[in-house]
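Showing just some of the chains, left in place.
Labels for the chains are A and B, by order of writing; each one numbers its residues from 1.
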Amino acid sequence: MKFNIFSELSYEIFSPTTFVFNIHAARSANQKIMEESLLITPALNFEEFTINNGEDRYIKLHTTNEKYFTIIYHAQVEVEYHIIDESFLLKSIPIMELDTEVLPYLFPSRHCEADKLRKLATKEFGPLVNDYIKVRAINDWIFSNIDYITGTTDSGTSAYGTLIQREGVCKDFAHLGIALCRAIDIPARYFTGYAYNLTPPDFHACFEAYLGGHWIIFDPTKLVPLNGLVKIANGKDATEAAVASFFGNTNCTYMNVQCGIAEQDFVPFITGKDTMEAISYH
Amino acid sequence: MKFNIFSELSYEIFSPTTFVFNIHAARSANQKIMEESLLITPALNFEEFTINNGEDRYIKLHTTNEKYFTIIYHAQVEVEYHIIDESFLLKSIPIMELDTEVLPYLFPSRHCEADKLRKLATKEFGPLVNDYIKVRAINDWIFSNIDYITGTTDSGTSAYGTLIQREGVCKDFAHLGIALCRAIDIPARYFTGYAYNLTPPDFHACFEAYLGGHWIIFDPTKLVPLNGLVKIANGKDATEAAVASFFGNTNCTYMNVQCGIAEQDFVPFITGKDTMEAISYH
(Lines give C-alpha, C1' and ligand atoms only; values in the text may rest on other atoms or scores of the structure.)
Protein backbone atom coordinates (compact mmCIF):
# COMPACT_ATOMS: atom_id res chain seq x y z
CA MET A 1 0.00 0.00 0.00
CA LYS A 2 1.07 3.56 -0.73
CA PHE A 3 0.21 6.29 1.77
CA ASN A 4 0.54 10.06 1.67
CA ILE A 5 1.39 11.28 5.14
CA PHE A 6 1.59 14.81 6.43
CA SER A 7 2.22 16.52 9.74
CA GLU A 8 2.56 20.11 10.82
CA LEU A 9 3.52 21.29 14.28
CA SER A 10 3.85 24.88 15.49
CA TYR A 11 5.47 26.09 18.67
CA GLU A 12 5.61 29.22 20.72
CA ILE A 13 9.01 29.45 22.41
CA PHE A 14 9.80 31.25 25.65
CA SER A 15 13.43 30.29 26.19
CA PRO A 16 16.21 28.71 24.11
CA THR A 17 14.94 25.17 23.55
CA THR A 18 16.24 21.93 22.11
CA PHE A 19 13.65 19.85 20.27
CA VAL A 20 13.79 16.19 19.32
CA PHE A 21 11.23 15.21 16.71
CA ASN A 22 10.26 11.71 15.71
CA ILE A 23 7.75 12.38 12.92
CA HIS A 24 9.54 10.85 9.94
CA ALA A 25 8.22 7.58 8.58
CA ALA A 26 10.54 4.75 9.57
CA ARG A 27 12.68 3.39 6.73
CA SER A 28 13.03 -0.38 6.38
CA ALA A 29 12.83 -3.23 3.93
CA ASN A 30 9.07 -3.25 4.41
CA GLN A 31 8.52 0.47 4.43
CA LYS A 32 10.00 2.47 1.58
CA ILE A 33 10.07 6.23 1.45
CA MET A 34 9.11 7.09 -2.13
CA GLU A 35 9.48 10.81 -1.57
CA GLU A 36 9.48 13.13 1.38
CA SER A 37 10.08 16.72 2.37
CA LEU A 38 10.70 18.63 5.55
CA LEU A 39 10.13 22.36 5.94
CA ILE A 40 11.18 24.29 9.00
CA THR A 41 10.15 27.94 9.31
CA PRO A 42 12.08 30.00 10.13
CA ALA A 43 14.98 28.00 8.72
CA LEU A 44 16.95 26.29 11.49
CA ASN A 45 19.83 23.89 11.36
CA PHE A 46 18.87 20.42 12.37
CA GLU A 47 20.63 17.14 12.84
CA GLU A 48 19.26 13.76 11.81
CA PHE A 49 19.92 10.54 13.62
CA THR A 50 18.47 7.06 13.69
CA ILE A 51 17.96 4.31 16.22
CA ASN A 52 16.77 0.69 16.08
CA ASN A 53 19.23 -0.35 13.38
CA GLY A 54 18.71 2.79 11.35
CA GLU A 55 14.97 2.26 10.98
CA ASP A 56 13.55 4.91 13.30
CA ARG A 57 14.47 8.44 12.30
CA TYR A 58 14.81 11.48 14.50
CA ILE A 59 15.81 15.09 14.07
CA LYS A 60 17.22 17.39 16.68
CA LEU A 61 17.24 21.18 16.51
CA HIS A 62 17.87 24.10 18.79
CA THR A 63 16.21 27.49 18.94
CA THR A 64 18.03 30.51 20.31
CA ASN A 65 16.15 33.75 19.68
CA GLU A 66 13.20 32.39 17.71
CA LYS A 67 9.83 33.07 19.27
CA TYR A 68 7.90 30.71 17.01
CA PHE A 69 8.58 27.98 14.60
CA THR A 70 6.75 25.47 12.47
CA ILE A 71 7.84 22.08 11.20
CA ILE A 72 6.05 20.50 8.24
CA TYR A 73 6.74 17.00 7.05
CA HIS A 74 5.18 15.03 4.25
CA ALA A 75 6.04 11.84 2.49
CA GLN A 76 4.78 9.18 0.19
CA VAL A 77 5.50 5.80 1.69
CA GLU A 78 5.06 2.28 0.40
CA VAL A 79 4.25 -0.09 3.21
CA GLU A 80 4.35 -3.85 2.97
CA TYR A 81 2.85 -5.93 5.69
CA HIS A 82 2.69 -9.65 6.24
CA ILE A 83 -0.31 -11.71 7.03
CA ILE A 84 0.74 -14.13 9.73
CA ASP A 85 -1.40 -17.19 9.87
CA GLU A 86 -2.26 -19.78 12.44
CA SER A 87 0.77 -21.94 11.79
CA PHE A 88 2.97 -19.14 13.16
CA LEU A 89 0.60 -17.49 15.61
CA LEU A 90 0.11 -20.62 17.63
CA LYS A 91 3.79 -21.47 17.78
CA SER A 92 5.08 -20.68 21.23
CA ILE A 93 8.70 -19.56 21.54
CA PRO A 94 10.23 -20.25 24.94
CA ILE A 95 11.93 -17.27 26.56
CA MET A 96 15.14 -19.27 26.45
CA GLU A 97 15.02 -19.15 22.66
CA LEU A 98 14.08 -15.50 22.25
CA ASP A 99 16.48 -13.28 20.36
CA THR A 100 18.60 -11.14 22.63
CA GLU A 101 17.08 -8.02 21.13
CA VAL A 102 13.57 -9.15 22.01
CA LEU A 103 14.37 -9.80 25.68
CA PRO A 104 14.24 -6.14 26.84
CA TYR A 105 10.57 -6.03 25.86
CA LEU A 106 9.76 -8.49 28.64
CA PHE A 107 10.66 -6.01 31.37
CA PRO A 108 8.64 -3.17 32.90
CA SER A 109 9.18 0.40 31.73
CA ARG A 110 8.19 3.91 32.83
CA HIS A 111 4.60 3.73 31.62
CA CYS A 112 4.16 -0.05 31.65
CA GLU A 113 4.58 -1.33 35.23
CA ALA A 114 4.23 -4.98 34.23
CA ASP A 115 5.82 -6.05 37.51
CA LYS A 116 2.87 -4.68 39.46
CA LEU A 117 0.26 -6.35 37.26
CA ARG A 118 1.56 -9.93 37.30
CA LYS A 119 -1.08 -11.43 39.54
CA LEU A 120 -3.95 -9.54 37.93
CA ALA A 121 -2.85 -10.43 34.40
CA THR A 122 -2.18 -14.04 35.30
CA LYS A 123 -5.63 -14.40 36.82
CA GLU A 124 -7.43 -12.68 33.96
CA PHE A 125 -5.54 -13.93 30.94
CA GLY A 126 -3.21 -16.67 32.14
CA PRO A 127 -5.68 -19.54 31.74
CA LEU A 128 -6.32 -18.91 28.02
CA VAL A 129 -5.08 -21.56 25.62
CA ASN A 130 -2.20 -19.85 23.87
CA ASP A 131 -0.27 -16.61 23.71
CA TYR A 132 -2.05 -15.28 20.64
CA ILE A 133 -5.47 -15.80 22.22
CA LYS A 134 -4.17 -14.16 25.41
CA VAL A 135 -3.01 -11.02 23.60
CA ARG A 136 -6.24 -10.85 21.63
CA ALA A 137 -8.18 -11.13 24.88
CA ILE A 138 -6.06 -8.35 26.40
CA ASN A 139 -6.73 -6.20 23.34
CA ASP A 140 -10.48 -6.86 23.49
CA TRP A 141 -10.60 -6.31 27.24
CA ILE A 142 -9.01 -2.89 26.90
CA PHE A 143 -11.33 -1.95 24.06
CA SER A 144 -14.38 -2.98 26.11
CA ASN A 145 -13.35 -1.60 29.49
CA ILE A 146 -11.41 1.59 28.87
CA ASP A 147 -13.21 4.65 27.52
CA TYR A 148 -11.46 6.61 24.82
CA ILE A 149 -11.72 10.18 26.11
CA THR A 150 -9.29 12.95 25.30
CA GLY A 151 -8.13 15.25 28.05
CA THR A 152 -8.47 12.76 30.90
CA THR A 153 -4.81 11.75 31.03
CA ASP A 154 -1.45 13.43 30.60
CA SER A 155 2.14 12.52 29.81
CA GLY A 156 2.65 11.18 33.33
CA THR A 157 -0.17 8.64 33.11
CA SER A 158 0.83 4.99 33.05
CA ALA A 159 -0.76 1.55 32.75
CA TYR A 160 -1.23 1.15 36.49
CA GLY A 161 -3.39 4.27 36.65
CA THR A 162 -5.28 3.57 33.43
CA LEU A 163 -6.31 0.17 34.73
CA ILE A 164 -8.24 1.87 37.51
CA GLN A 165 -9.13 5.21 35.93
CA ARG A 166 -10.68 3.30 32.99
CA GLU A 167 -10.21 6.09 30.47
CA GLY A 168 -7.49 7.49 28.25
CA VAL A 169 -6.28 7.98 24.71
CA CYS A 170 -4.38 5.79 22.25
CA LYS A 171 -1.05 5.97 24.10
CA ASP A 172 -2.74 4.90 27.34
CA PHE A 173 -4.49 2.01 25.60
CA ALA A 174 -1.15 0.93 24.14
CA HIS A 175 0.68 1.19 27.46
CA LEU A 176 -1.92 -0.93 29.17
CA GLY A 177 -1.75 -3.55 26.42
CA ILE A 178 2.03 -3.69 26.66
CA ALA A 179 2.04 -3.91 30.45
CA LEU A 180 -0.49 -6.75 30.52
CA CYS A 181 1.44 -8.74 27.91
CA ARG A 182 4.74 -8.37 29.70
CA ALA A 183 3.04 -9.26 32.98
CA ILE A 184 2.39 -12.73 31.55
CA ASP A 185 5.85 -12.95 29.97
CA ILE A 186 4.91 -12.05 26.39
CA PRO A 187 7.30 -9.47 24.85
CA ALA A 188 5.47 -6.31 23.81
CA ARG A 189 6.46 -2.89 22.55
CA TYR A 190 5.09 0.51 21.64
CA PHE A 191 4.36 1.45 18.02
CA THR A 192 3.75 5.00 16.83
CA GLY A 193 2.70 6.00 13.37
CA TYR A 194 0.41 7.69 10.95
CA ALA A 195 -2.99 5.98 10.70
CA TYR A 196 -5.35 5.97 7.75
CA ASN A 197 -8.83 7.20 8.57
CA LEU A 198 -8.11 8.14 12.15
CA THR A 199 -10.76 10.54 13.46
CA PRO A 200 -10.00 13.08 14.71
CA PRO A 201 -6.72 13.16 12.78
CA ASP A 202 -3.65 12.77 15.02
CA PHE A 203 -0.55 10.69 15.41
CA HIS A 204 -1.52 7.21 16.49
CA ALA A 205 -0.09 4.76 19.02
CA CYS A 206 -0.72 1.06 19.37
CA PHE A 207 1.39 -1.96 20.31
CA GLU A 208 3.10 -5.05 19.01
CA ALA A 209 3.39 -8.40 20.75
CA TYR A 210 6.04 -10.94 19.85
CA LEU A 211 4.23 -14.13 18.86
CA GLY A 212 5.53 -17.10 16.93
CA GLY A 213 8.66 -15.22 15.96
CA HIS A 214 6.87 -12.13 14.61
CA TRP A 215 6.00 -8.73 15.97
CA ILE A 216 2.19 -8.77 15.60
CA ILE A 217 0.30 -5.48 15.60
CA PHE A 218 -2.63 -4.85 17.98
CA ASP A 219 -4.71 -1.72 18.38
CA PRO A 220 -6.95 -1.76 21.45
CA THR A 221 -8.65 1.49 20.36
CA LYS A 222 -9.99 -0.33 17.25
CA LEU A 223 -10.15 3.09 15.63
CA VAL A 224 -8.28 2.20 12.44
CA PRO A 225 -7.78 -0.75 10.09
CA LEU A 226 -4.68 -2.68 11.18
CA ASN A 227 -3.25 -2.49 7.66
CA GLY A 228 -3.63 1.29 7.52
CA LEU A 229 -0.55 2.18 9.52
CA VAL A 230 2.69 3.90 8.54
CA LYS A 231 5.27 3.23 11.22
CA ILE A 232 7.25 6.06 12.77
CA ALA A 233 9.02 4.17 15.54
CA ASN A 234 9.07 1.43 18.13
CA GLY A 235 10.10 1.76 21.73
CA LYS A 236 9.60 0.26 25.15
CA ASP A 237 6.89 2.85 25.68
CA ALA A 238 6.14 6.51 24.90
CA THR A 239 9.34 7.67 26.64
CA GLU A 240 11.32 6.02 23.84
CA ALA A 241 9.09 6.99 20.94
CA ALA A 242 7.62 10.40 21.65
CA VAL A 243 6.64 12.35 18.55
CA ALA A 244 8.21 15.46 20.08
CA SER A 245 10.40 16.02 23.11
CA PHE A 246 11.80 19.35 24.18
CA PHE A 247 14.24 20.79 26.65
CA GLY A 248 13.28 24.37 27.37
CA ASN A 249 10.16 26.45 27.86
CA THR A 250 7.84 26.07 24.91
CA ASN A 251 4.28 25.34 23.99
CA CYS A 252 2.72 23.54 21.03
CA THR A 253 0.20 25.92 19.48
CA TYR A 254 -0.95 23.96 16.45
CA MET A 255 -0.91 20.41 15.19
CA ASN A 256 -2.25 18.92 11.99
CA VAL A 257 -1.74 15.30 10.97
CA GLN A 258 -2.99 13.59 7.83
CA CYS A 259 -2.72 10.11 6.39
CA GLY A 260 -4.33 9.30 3.04
CA ILE A 261 -4.15 6.42 0.60
CA ALA A 262 -2.31 6.95 -2.65
CA GLU A 263 -4.03 4.00 -4.30
CA GLN A 264 -7.62 2.92 -4.71
CA ASP A 265 -7.77 -0.71 -3.71
CA PHE A 266 -7.54 -0.51 0.05
CA VAL A 267 -9.28 -3.38 1.82
CA PRO A 268 -9.27 -2.87 5.57
CA PHE A 269 -7.92 -5.76 7.61
CA ILE A 270 -9.91 -6.31 10.76
CA THR A 271 -9.20 -9.11 13.20
CA GLY A 272 -12.23 -11.35 13.11
CA LYS A 273 -13.59 -13.54 15.84
CA ASP A 274 -13.23 -16.62 13.66
CA THR A 275 -10.03 -16.03 11.79
CA MET A 276 -6.58 -16.81 13.04
CA GLU A 277 -4.77 -14.24 10.97
CA ALA A 278 -2.84 -11.24 12.12
CA ILE A 279 -0.58 -8.58 10.68
CA SER A 280 3.11 -7.90 11.11
CA TYR A 281 4.91 -4.88 9.73
CA HIS A 282 8.31 -6.54 10.09
CA MET B 1 -25.96 -15.96 70.65
CA LYS B 2 -23.46 -15.94 73.49
CA PHE B 3 -19.76 -15.77 72.70
CA ASN B 4 -16.64 -16.06 74.82
CA ILE B 5 -14.00 -13.75 73.47
CA PHE B 6 -10.40 -13.41 74.44
CA SER B 7 -7.39 -11.44 73.31
CA GLU B 8 -3.86 -11.09 74.54
CA LEU B 9 -1.26 -8.68 73.20
CA SER B 10 2.34 -8.29 74.35
CA TYR B 11 4.72 -5.46 73.55
CA GLU B 12 8.38 -4.72 73.77
CA ILE B 13 8.86 -1.02 74.41
CA PHE B 14 11.91 1.06 73.46
CA SER B 15 10.76 4.56 74.43
CA PRO B 16 7.92 6.06 76.47
CA THR B 17 4.85 5.20 74.44
CA THR B 18 1.16 6.02 74.46
CA PHE B 19 -1.11 3.17 73.38
CA VAL B 20 -4.73 3.31 72.26
CA PHE B 21 -6.46 -0.07 72.31
CA ASN B 22 -9.76 -0.90 70.74
CA ILE B 23 -10.19 -4.53 71.78
CA HIS B 24 -13.29 -4.31 73.98
CA ALA B 25 -16.53 -5.68 72.60
CA ALA B 26 -18.82 -2.80 71.66
CA ARG B 27 -21.74 -2.22 74.00
CA SER B 28 -25.16 -1.59 72.52
CA ALA B 29 -28.81 -2.60 72.69
CA ASN B 30 -27.95 -5.55 70.44
CA GLN B 31 -24.72 -6.53 72.07
CA LYS B 32 -24.69 -7.01 75.82
CA ILE B 33 -21.56 -7.56 77.83
CA MET B 34 -22.46 -10.32 80.29
CA GLU B 35 -19.07 -10.23 81.97
CA GLU B 36 -15.62 -9.03 81.09
CA SER B 37 -12.16 -8.52 82.52
CA LEU B 38 -9.04 -6.65 81.57
CA LEU B 39 -5.60 -7.45 82.89
CA ILE B 40 -2.58 -5.27 82.27
CA THR B 41 0.83 -6.50 83.38
CA PRO B 42 2.70 -4.73 84.85
CA ALA B 43 -0.16 -2.71 86.24
CA LEU B 44 -0.55 0.62 84.46
CA ASN B 45 -3.11 3.33 84.77
CA PHE B 46 -5.41 3.51 81.82
CA GLU B 47 -8.26 5.71 80.70
CA GLU B 48 -11.42 4.48 79.04
CA PHE B 49 -13.38 6.42 76.47
CA THR B 50 -16.08 5.70 73.93
CA ILE B 51 -17.04 6.94 70.51
CA ASN B 52 -20.00 6.38 68.16
CA ASN B 53 -22.64 7.23 70.77
CA GLY B 54 -20.91 5.31 73.50
CA GLU B 55 -20.94 2.03 71.61
CA ASP B 56 -17.29 1.65 70.63
CA ARG B 57 -14.95 1.41 73.58
CA TYR B 58 -11.31 2.39 73.76
CA ILE B 59 -8.61 2.50 76.38
CA LYS B 60 -5.57 4.73 76.44
CA LEU B 61 -2.45 4.13 78.50
CA HIS B 62 1.08 5.43 78.71
CA THR B 63 4.31 3.61 79.48
CA THR B 64 7.26 5.42 80.97
CA ASN B 65 10.01 3.08 82.09
CA GLU B 66 8.33 -0.23 81.30
CA LYS B 67 10.25 -2.43 78.86
CA TYR B 68 7.42 -4.88 78.27
CA PHE B 69 3.76 -5.16 78.92
CA THR B 70 0.86 -7.45 78.22
CA ILE B 71 -2.81 -6.70 77.93
CA ILE B 72 -5.35 -9.50 78.30
CA TYR B 73 -9.05 -9.04 77.71
CA HIS B 74 -11.87 -11.52 77.91
CA ALA B 75 -15.61 -11.23 77.93
CA GLN B 76 -18.82 -13.11 77.55
CA VAL B 77 -21.07 -11.26 75.16
CA GLU B 78 -24.63 -11.78 74.04
CA VAL B 79 -25.10 -10.71 70.48
CA GLU B 80 -28.44 -10.24 68.78
CA TYR B 81 -28.60 -9.79 65.06
CA HIS B 82 -31.47 -9.15 62.72
CA ILE B 83 -32.33 -11.00 59.61
CA ILE B 84 -33.20 -8.40 57.03
CA ASP B 85 -35.40 -9.72 54.29
CA GLU B 86 -36.18 -8.78 50.75
CA SER B 87 -38.83 -6.23 51.64
CA PHE B 88 -36.10 -4.06 53.19
CA LEU B 89 -33.09 -5.05 51.15
CA LEU B 90 -34.67 -4.01 47.89
CA LYS B 91 -35.90 -0.68 49.20
CA SER B 92 -33.70 2.06 47.83
CA ILE B 93 -33.17 5.12 50.01
CA PRO B 94 -32.31 8.25 48.05
CA ILE B 95 -29.23 10.11 49.28
CA MET B 96 -31.51 13.08 49.97
CA GLU B 97 -33.28 11.02 52.62
CA LEU B 98 -30.23 9.49 54.29
CA ASP B 99 -29.67 10.27 57.94
CA THR B 100 -27.05 12.90 58.51
CA GLU B 101 -24.90 10.42 60.37
CA VAL B 102 -24.87 8.04 57.41
CA LEU B 103 -23.71 10.69 54.92
CA PRO B 104 -20.00 10.63 55.88
CA TYR B 105 -19.80 7.00 54.78
CA LEU B 106 -20.38 8.07 51.18
CA PHE B 107 -17.05 9.88 50.99
CA PRO B 108 -13.54 8.55 50.34
CA SER B 109 -11.19 7.91 53.25
CA ARG B 110 -7.50 7.11 53.77
CA HIS B 111 -7.68 3.49 52.69
CA CYS B 112 -10.81 3.66 50.54
CA GLU B 113 -10.16 6.02 47.60
CA ALA B 114 -13.71 5.72 46.26
CA ASP B 115 -13.23 8.90 44.21
CA LYS B 116 -10.62 7.17 42.06
CA LEU B 117 -12.73 4.07 41.45
CA ARG B 118 -15.96 5.71 40.25
CA LYS B 119 -15.70 4.79 36.60
CA LEU B 120 -14.44 1.27 37.25
CA ALA B 121 -17.14 0.55 39.83
CA THR B 122 -19.87 2.09 37.70
CA LYS B 123 -18.86 -0.03 34.72
CA GLU B 124 -18.55 -3.26 36.68
CA PHE B 125 -21.42 -3.00 39.14
CA GLY B 126 -23.52 -0.01 38.07
CA PRO B 127 -25.78 -1.91 35.65
CA LEU B 128 -26.99 -4.44 38.24
CA VAL B 129 -30.64 -4.23 39.21
CA ASN B 130 -30.53 -2.91 42.75
CA ASP B 131 -28.17 -1.80 45.48
CA TYR B 132 -28.28 -5.07 47.41
CA ILE B 133 -27.39 -7.09 44.33
CA LYS B 134 -24.60 -4.60 43.58
CA VAL B 135 -23.01 -4.98 47.01
CA ARG B 136 -23.34 -8.74 46.85
CA ALA B 137 -21.66 -8.70 43.46
CA ILE B 138 -18.86 -6.53 44.88
CA ASN B 139 -18.45 -8.95 47.78
CA ASP B 140 -18.35 -11.96 45.45
CA TRP B 141 -15.98 -10.23 43.03
CA ILE B 142 -13.50 -9.54 45.82
CA PHE B 143 -13.74 -13.09 47.11
CA SER B 144 -13.11 -14.50 43.63
CA ASN B 145 -10.42 -12.11 42.47
CA ILE B 146 -8.31 -11.23 45.50
CA ASP B 147 -6.11 -13.87 47.08
CA TYR B 148 -6.08 -14.02 50.85
CA ILE B 149 -2.35 -14.09 51.62
CA THR B 150 -0.78 -12.85 54.82
CA GLY B 151 2.36 -10.75 54.64
CA THR B 152 1.73 -9.25 51.21
CA THR B 153 0.36 -5.93 52.45
CA ASP B 154 1.02 -3.53 55.30
CA SER B 155 -0.72 -0.75 57.20
CA GLY B 156 -0.19 1.66 54.30
CA THR B 157 -2.00 -0.50 51.75
CA SER B 158 -5.28 0.85 50.43
CA ALA B 159 -8.11 -0.19 48.11
CA TYR B 160 -6.50 1.35 45.05
CA GLY B 161 -3.43 -0.83 45.42
CA THR B 162 -5.32 -3.97 46.38
CA LEU B 163 -7.42 -3.72 43.23
CA ILE B 164 -4.27 -4.18 41.17
CA GLN B 165 -2.09 -6.22 43.51
CA ARG B 166 -4.92 -8.77 43.83
CA GLU B 167 -3.89 -10.02 47.25
CA GLY B 168 -4.23 -9.03 50.88
CA VAL B 169 -5.79 -9.86 54.23
CA CYS B 170 -9.19 -9.18 55.80
CA LYS B 171 -8.63 -5.43 56.25
CA ASP B 172 -7.64 -5.08 52.59
CA PHE B 173 -10.71 -7.05 51.48
CA ALA B 174 -12.88 -4.80 53.63
CA HIS B 175 -11.29 -1.60 52.35
CA LEU B 176 -11.82 -2.63 48.77
CA GLY B 177 -15.46 -3.52 49.46
CA ILE B 178 -16.05 -0.16 51.12
CA ALA B 179 -14.34 1.79 48.35
CA LEU B 180 -16.32 0.07 45.59
CA CYS B 181 -19.63 0.66 47.39
CA ARG B 182 -18.94 4.35 47.98
CA ALA B 183 -17.79 4.68 44.37
CA ILE B 184 -21.35 3.90 43.30
CA ASP B 185 -22.88 6.06 46.04
CA ILE B 186 -23.75 3.32 48.52
CA PRO B 187 -22.72 4.20 52.11
CA ALA B 188 -20.26 1.68 53.52
CA ARG B 189 -18.15 1.40 56.65
CA TYR B 190 -15.49 -0.70 58.30
CA PHE B 191 -16.40 -3.28 60.95
CA THR B 192 -13.87 -4.93 63.29
CA GLY B 193 -14.60 -7.71 65.68
CA TYR B 194 -13.99 -11.12 67.07
CA ALA B 195 -15.03 -13.91 64.69
CA TYR B 196 -16.12 -17.41 65.54
CA ASN B 197 -14.11 -20.13 63.83
CA LEU B 198 -11.64 -17.81 62.17
CA THR B 199 -8.53 -19.73 61.13
CA PRO B 200 -5.83 -18.81 61.94
CA PRO B 201 -7.28 -17.02 64.98
CA ASP B 202 -6.97 -13.22 64.76
CA PHE B 203 -9.05 -10.09 64.99
CA HIS B 204 -11.32 -9.88 61.99
CA ALA B 205 -12.37 -7.03 59.69
CA CYS B 206 -15.23 -6.87 57.25
CA PHE B 207 -17.66 -4.17 56.13
CA GLU B 208 -21.22 -2.95 56.32
CA ALA B 209 -23.24 -1.34 53.55
CA TYR B 210 -26.28 0.80 54.22
CA LEU B 211 -29.19 -0.80 52.38
CA GLY B 212 -32.90 -0.25 52.89
CA GLY B 213 -32.27 1.65 56.10
CA HIS B 214 -30.04 -0.99 57.70
CA TRP B 215 -26.32 -1.53 58.03
CA ILE B 216 -25.93 -4.93 56.37
CA ILE B 217 -22.84 -7.01 57.10
CA PHE B 218 -20.65 -8.38 54.28
CA ASP B 219 -17.45 -10.38 54.54
CA PRO B 220 -15.59 -10.71 51.24
CA THR B 221 -13.11 -13.16 52.79
CA LYS B 222 -15.99 -15.64 53.35
CA LEU B 223 -13.87 -17.07 56.15
CA VAL B 224 -16.52 -17.00 58.89
CA PRO B 225 -20.27 -17.34 59.26
CA LEU B 226 -21.87 -13.88 59.09
CA ASN B 227 -23.71 -14.49 62.36
CA GLY B 228 -20.51 -15.41 64.18
CA LEU B 229 -19.23 -11.88 64.79
CA VAL B 230 -18.78 -9.88 67.97
CA LYS B 231 -18.43 -6.25 67.06
CA ILE B 232 -15.56 -4.16 68.41
CA ALA B 233 -16.06 -0.99 66.41
CA ASN B 234 -17.11 0.75 63.24
CA GLY B 235 -15.19 3.42 61.40
CA LYS B 236 -14.68 4.95 57.97
CA ASP B 237 -11.77 2.55 57.57
CA ALA B 238 -8.94 1.01 59.60
CA THR B 239 -7.59 4.44 60.58
CA GLU B 240 -10.72 4.92 62.68
CA ALA B 241 -10.99 1.42 64.09
CA ALA B 242 -7.51 0.07 64.59
CA VAL B 243 -7.22 -2.62 67.24
CA ALA B 244 -4.06 -0.96 68.55
CA SER B 245 -2.41 2.39 67.80
CA PHE B 246 0.73 3.65 69.45
CA PHE B 247 2.80 6.79 69.70
CA GLY B 248 6.34 5.83 70.54
CA ASN B 249 8.85 3.15 69.68
CA THR B 250 7.44 -0.28 70.36
CA ASN B 251 6.93 -3.66 68.85
CA CYS B 252 4.17 -6.25 69.21
CA THR B 253 5.83 -9.51 70.24
CA TYR B 254 2.83 -11.76 70.79
CA MET B 255 -0.84 -11.88 69.87
CA ASN B 256 -3.50 -14.43 70.69
CA VAL B 257 -7.16 -14.01 69.83
CA GLN B 258 -10.00 -16.43 70.53
CA CYS B 259 -13.71 -16.46 69.91
CA GLY B 260 -15.81 -19.40 71.03
CA ILE B 261 -19.51 -20.10 71.39
CA ALA B 262 -21.01 -20.28 74.86
CA GLU B 263 -24.07 -22.16 73.63
CA GLN B 264 -24.62 -25.28 71.57
CA ASP B 265 -27.18 -24.36 68.98
CA PHE B 266 -25.14 -22.27 66.54
CA VAL B 267 -26.43 -22.44 62.97
CA PRO B 268 -24.12 -20.62 60.61
CA PHE B 269 -25.76 -18.03 58.40
CA ILE B 270 -24.34 -18.03 54.90
CA THR B 271 -25.62 -15.78 52.15
CA GLY B 272 -27.10 -18.08 49.55
CA LYS B 273 -27.35 -17.53 45.86
CA ASP B 274 -31.12 -17.92 45.99
CA THR B 275 -32.05 -16.24 49.22
CA MET B 276 -32.66 -12.57 49.70
CA GLU B 277 -31.80 -12.45 53.35
CA ALA B 278 -28.98 -10.66 55.05
CA ILE B 279 -27.78 -9.82 58.53
CA SER B 280 -27.60 -6.56 60.41
CA TYR B 281 -26.01 -6.15 63.81
CA HIS B 282 -27.80 -2.85 64.45
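In this section, a contact is a pair of C-beta atoms (placed from the backbone, for glycine too) under 8 Å apart; a residue touches a chain by one contact, two chains touch by 3 or more.
From a predicted model like this one, the values you see are computed outputs, not experimental measurements.
Because every chain is the same sequence, the assembly can be counted simply: 2 are drawn, and the full complex in the file has 4 copies.
The rule is simple: only the chains that are shown with their structure count from here on.
Copies chain A and chain B of the same sequence differ in orientation by 180 degrees, per CA superposition (steps of 5). Interface residues of chain B facing chain A in the complex, by the touch rule stated above, are 116-117, 119-120, 123, 145, 147, 160, 163-167.
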